[in-house]
Structure formats: C-alpha cells, structure tokens
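One protein chain is absent from this view; the other protein chains keep their places.
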C-alpha cells in the first residue's frame, strides 16, 4: 500500500554527466516495493516555498532489504531534478510510494528481451535481476548518448546474460540506436520489456507487433497527483470497443502497460 | 554608491530567542557604509525559486574595516528571515547596499539621548560609538521584551555613557516601556536619536515636540525596490505647503527622518 | 472530540466540517484513501461529470508554473450514468458529503444531468459553469450573467438537492455573476475556478500543453481568489465555498476571514496528499488559540473589520 513518508537521504552521488544516484532509508517503501514501481518525491522546501510546486516521479532503481534503502537514479533535466541533486546525506525527502503497477513476470516465457534507453535504464536492474533469478534467458540491449550514460552497466555485466550496448557517439558498443540491434536478433523472443524514450519504444512496439511478441513498456507522462485522481498522466491504450482505445493513468494503471497496446501520439 | 554584490557569509550565530547575528564579507559595502544605513538582501535561491519573492531590508549593525565585514542582527518574524536564519558560513548572499541616508551627527549638540526598542536597537551601536568618539554625553535607553532581547547590551556597557534598560517582563532593568524613562530624565537634552516600534517612536516624537528637542528617527516600511523607484516604502513627513505633509521614500530619503517631522499613521 | 465546533450548514448542505476537496483534484473520492482519513473530510467535489463519457484532451495535460500549475484535462470522465451506477455505491456511505460537479455544452445538458442526479444519495450538485478547457460552452456560461442564471434555473427546476454554482475568475466583475446566480436560485456559490493561462516551451517553440491553453491553479492564484471571495461575500447573502491556492491552514483562514463559509483544497493535494488533514487540525488550533468556539465566528471577519 502506497504511503507518504518523510525519510532521510543516506547517499547522493554523481554517477555520470548530469546523472545522480540517490539512496534513501525508507523501510516502509522497501517493505512494499515491487519491480518497475516508482516514487513521487519532493524535497522538503525551505519555509514552504511553492516554486517549483509539484512532486517528481522517479523509478525505483534498487530495493535493498537489508539496509532498508531504495535507490533512485536520475538525470538533471530541469529545476526539480536540479534541486534534488543539491540535497545531501542527512537531508529529508518527502516520498509518496511505492506507486504504479510495476513489471510482471510470466512463468511461460523463456527467452526474454529487455531494452532500455537513456534514463529509461534506471528501473531495469531489479527486473533483470528477477528474470535471471527465474532462470530466464535474457538478452539485454542498452542505448544511451555516451558510454558514461549507460546506467548500471557494471552491475548488468555481472549477470549471465547477453548484453549489447549502442551509444550515439560510439563511445561504447555500436554507434547509433539501440533498436538497430533488433534486426540482428538471431532467435525468436518470447517476451519484451522496455523503458526509454518514446521514439525508441515506438520502434520496439512496431517490431513486437510485426513479430507477434508480447511484452511490457514502462511509460513516462507528466504527473500531478500520482494516485489516479487528477488524470494528467494518461496514456493512450488500445481496448476493445467503439473507439478502440482509452486513456489510462500512468500512475495507477501504469506506468507499465502491455507493449503492443500502447499508442504513442498517433 | 550603492551597488549589488554577491558575497559570502562568514558567520551566522543565534544570539537570543529568534535573534540572529550574520557576518558577511563585503569589502564594497564596508568601503561605502555610513551609520544608520541598511542593506537590501536576498538569499541565493535554489534554481531561481521565486517564493518568497522579494528582498528584505536589514540595518547594518557593525562595519568592520579590518575584516571587511558587515554584521546584521535580525529577528525571525516571517518566511524570509526564517530562510535567512538557515544559511551557513560559506553560503552566498545577494546584497544591495549600502542604502538610505543614515544618521547624521551635528557638531553643536552635546547631551544626546539615544532610544532603541526591540530589533530597532540593531542600527544603534555604530551611532553610539560615533557619538562617544565625538565626545558627546550619551544617555542610552533600551527597551525590549526580555533581557535576552537587548541587542548589543555587552558592547554598550563598555562605553562611558548612561545606560538604562526597560523590559516588558522585568527580567532586566525597569519593568515596562522604555519611554517611561523619559519622565525621569533630569537634564535637558540637545538631541535625540531613536529606532524602534512605531508606538514607542510616537511617544518619543510627542515628547520631543513638547520639550522642543530636535532629533532623528529611523523608520520601517515594507520595501520593494530599495532604490526609490517603486514608492512602496513611503513615510509621511511634514513639509511646508498646502497639505503640510508629503510622502517620502524610506529607502532613499530615509530610513532616517527628522524626528519631529514624522507623522505616524495619524 | 473536538473542543470547537467545525460543523457548517451551508443553506441546507450540512458538512461535519468546512474542509472539502476541489473538483478534478481528488478523483471520485477514493483515490486518496491511503493518505487521508476520508471519513474526516467535510465534503468531496468529484471530478467534473458530463452526460456522455468524455475522453478529454491529448497530453501533455499539465505544466508547472511559478507557484502554480496549468491543467487542460478536458473533463475526462466516464459519464454520469457510470458515476451513478459504478462509483456512487462505493462512496455513498462515507462520512463526507459527495458533491457532484457537472458540466455541459448546453443548458439542456445541465438540466438532464441534474435530473439524473436528483434522486441519488449525493450531498449536493456543483454546477461548473466555468471550466476553461472545453471549447464549446463551458467558459461562456460562467462569464455572462444571464447565461449563468439560465443554467442555474434549469438545474434548479430539476432538483431540490442543495445547489452550488462555481464561478469563473476570468471576468471583469465577479459580483455581477454571483448576484445573477443567487437570484436564479443557487443555494451556495463556490469560487474560484482556474484562470486561463499558457506556458511555452522555448526549445520546441510551442505551447507545452497539447490544448495550448489551460487553467492556472495553485498558490499563485490565491490573492485573486481571496479578493473575489471578499467581494462576493459583500454582494450576496448565500454561503460561499472558497478555493484557489489553499495549501496551508493559514491560507484557509484567509478565505474564512474574507467571507468563505467553507473551503476547498485543490492543487495542494498533489503536493501534499495529507494537506486536508493538516488544515483540519490547524483550524481547530487557530480557533482555540484565538478563543473562538465555532468556525462560523471567523467567517467574514476581515470584511467587517474593513467596512
């Protein structure tokens, strides 16, 4: 059950150009969190300053049961993430969570493709970990601007899986889009998980439809409440019926949706 | 000449219940500052947050030429002063100053009465110091809620002057209003300086008129620009002419005005 | 047990306390159940409801602004029938009063909505004549006095439920609209809805919201809301529900002093999901500290003091 807690930052570390790792002691969140879920956070504002106003949704990158900590990995892109990056160990963070549906893992799949792009790699570590634990054969494709921006690269390399990286500047792996690897796949896939920029996920969804592979995509949308109340975070998802689609809240019905049912701004 | 500089906090110290002393290294301000002037300050906001929005005017409590520092003494009364009180040595402060006219000292006066109330005591130390240097006979009356709130008490005690204190709770000196001492004055005064709450200064002004003593009062008004442009900080001052009074900007024509010419909300 | 009375009677709409949640910010009442003891709320204005289901606007639907936010949800909702059949049964036994916020494109729409709701177990109908996010109708109703009045009359004819009419701030003189809806038979006035605003992405060089313009809410608009409550309180004799930027108990008290008989919390729920409970507690404390026995004693104090 999601809740709101105010908990202490244990660690804040710069892990790449504009990329930060934040570790928070939050037993309640740890006790509940499932892979692929997120937290909706707010720094404790000086004297209730209301600018910037809203919370920020960030995926859970690690759940550490022993330490009772969660880890977030985020990229500074605007004012909120900038303020976040200035926080120090000992500072308090206001956290709503764990939120959203998270990824689910099916018994019936064996060969699983996981594709992450940019900061969309952040929620994938716990997923891959679970897939490996469940003895799946995992092919992991990671894309980023530069080598430095491939989140959790070291950790992923410790797993027994097939890992391929693409960077836009060619500083690691193939130069270009991570989706370029799709053509090279030699085997049929049972399932796909993906999280990353919309153009990337669109290509993957089309491929998944073409090759008839089921899967799950974790989407991003601007969020207000994080609890399903405000309808700001809706995503277009195909359904049976008159129009063939409906809007679903990314914060409660998502952020993970069935890959082939997602409609991206079309 | 007033300027805007961004300078470092050297010291922040709690000196009483809700009272703080802030020392800032600011050579440019030190080089220009005159007694009774103030600075218009703003903490450096995280990522340009605009809430609270405006600067805060604070009197200069000490000008230290050797250390090139100025000291501010302030009381936490609202959001801005609260944020200020959270700043630490090393943090930067955005300062406009030195601003305002300041106190002036006349050659022709000998016996000088200085009356401060509450946080209005803050700008008086440099004034008293100068008066003593100029060999004036100083009678200093200080009023506050409690003994702990009598700013600069120790420093004033080191001067060769007549010092009387009144506190509302009687924890130091006479219990009651500092203006109660006016009746007890045994000698005629040449001049008065005062800074403090409006009701106090009103009593003093009336007394000054009755006994025909010239003087100066340092006033407080809400400020926008601090440079005379916005007309938010105006005070009512008597002048010759049709209406007999005009509004003058506290930030440029004041905050120090001729005591007997000040009209307090009447 | 509370030492002070917080119950209010808004011209027939009895609330156990004056703290309600604003339409569109609190879903259909249950979304915040993990954060709020729902049974402690005075009332919940549910998401704007229409005759037919509505998909709403494309995304992005919100944008952040200085001390505020813009929204252009576009009244996404499953329609009034779905509300009555599926949603209401789940909330009707709660201690809070359920207030259904209705929107239409025509006067007839409003009348039909009222007719459908008339026999249900809800606390009141809130007529939204001020939603800026619907192209047809919406805004116009709330900005012209006779249009506003005719909507209220049409709804009034269909139901004896307490009627709240929600005013738009995008007008020259809000007291004129307030008086018109009072005369047309509304029991209560709620105000304010959002101000129309826009934010532009300077890299993409186009408005951030897919709908281009949206409604501005949050602390930024509080001074406008307080002013309007203050003005309307002097212009009408019916109770007011004040809202617009309320984020703390201090904000809420400003509204009571300006003349609101109850308040509604919107955007602040997003920032602090427990805000309504904090306001409730803070109200009690303020009353006790200032020696009042009853919340009704402070209503309009700032109006009286400045007359």
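Letters are used for the chains, namely A, B and C, taken in the order the chains are written, and counting of residues starts over at 1 for each.
In the analysis below, contacts are C-beta pairs under 8 Å (C-beta built on N, C-alpha and C of every residue); 3 or more make two chains touch, one makes a residue touch a chain.
In this text the structure is predicted, and so the values were computed from the model without any measurement.
Novice: Would you mind spotting which of C:220, C:241, C:265 or C:279 touches the chain that isn't drawn?
Specialist: Residue touching the absent chain, from the options given: C:220.
Novice: Touching the absent chain in the whole complex: find that residue among C:6, C:149 or C:171.
Specialist: Touches the omitted chain: C:171.
Novice: Of the residues B:54, B:105 or B:185, I need the one that contacts the missing chain.
Specialist: Selected residue, touching the omitted chain: B:54.
Novice: Which parts of chain B face the unshown chain closely enough to count as touching?
Specialist: Contacting residues on chain B, toward the hidden partner: 1-4, 42, 48, 50-55, 94, 96, 221-235, 243, 246-247, 252, 265.
Novice: For chain C, which residues touch the unseen chain?
Specialist: Missing-chain contacts on chain C: residues 65-68, 70, 143, 170-173, 195-200, 202, 205-207, 212-213, 216, 218-224, 226-227, 230, 245, 250, 253-254, 257-258, 286, 298, 301-302, 305-306.
Novice: If the hidden chain were put back, which residues of chain A would touch it?
Specialist: 50-51
One rule holds for everything that comes next: only the chains that are shown with their structure count from here on.
Novice: Among all other chains, pick the one whose mean CA position is farthest from the mean CA position of chain B.
Specialist: A
Novice: Roughly how far is chain B from chain C, centre to centre by C-alpha average, rounded to an integer in Å?
Specialist: Between these chains, centre-to-centre, one finds 46 Å.
Novice: Determine the centre-to-centre distance between chain A and chain C, using the mean Cα coordinates as centres, and give it in whole Å.
Specialist: Whole-Å distance between the two chain centres: 35.
Novice: State, to the nearest whole Å, the distance from the C-alpha centre of chain A to the C-alpha centre of chain B.
Specialist: 56
Novice: If a residue has to touch 2 or more other chains to count, which residues of chain A qualify?
Specialist: As it turns out, chain A has residues touching two or more other chains at 48, 50-52.
Novice: Tell me, which residues of chain C touch at least two other chains?
Specialist: 66-67, 219
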